[in-house]
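For this depiction, one protein chain was excluded, whereas all remaining protein chains were kept in their positions.
So, chain A:
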Amino acid sequence: MNPVLYLAQRGTAAILGFAVTIHLATMIYATRSGLTAGDIFVRTKDNWWFLSFYALFVLAAAIHAPIGLRSVLREWTSWHGRSLDIAMIGFSTLLVVLGLRAAFAVFLA
């Protein structure tokens, strides 16, 4: 891992710590206060705060997870080198696509 990857992983960890807390707190609040799916969509539709928050969340996860997974795979398997890096870029792209697709789906619902 080079210093830039290391810094990216630590920096995104800080963002994720904050984002996961807000995400969980909001979910608990929404389910405890008896909001229906319809009520939730009314609040999230066209809500730019919602979209920006989840876009940041998704991007942080898409940077953080592949760097960690790369280290785990390097340590626990014999998979090293270029092909691993390319696979991790692919994994990151997948997280971005799936995550943003979900966030947009709720934003546009």
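Keep in mind that, in the parts below, a residue touches a chain if its C-beta (ideal position, glycine included) is under 8 Å from a C-beta of that chain, and two chains touch if they have at least 3 such contacts; residues count from 1.
Just so it is clear, contacts and distances are computed from a predicted model.
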(Q) Just to verify: the chain that's not displayed, which of "Glutamine transport ATP-binding protein GlnQ", "Cytochrome ubiquinol oxidase subunit I", "ABC transporter permease" or "Succinate dehydrogenase iron-sulfur subunit" does UniProt list as its protein name? (A) "Succinate dehydrogenase iron-sulfur subunit"
Q: Identify the residues of chain A touching the omitted chain, counting contacts across the whole complex.
A: 1-7, 71, 74-76
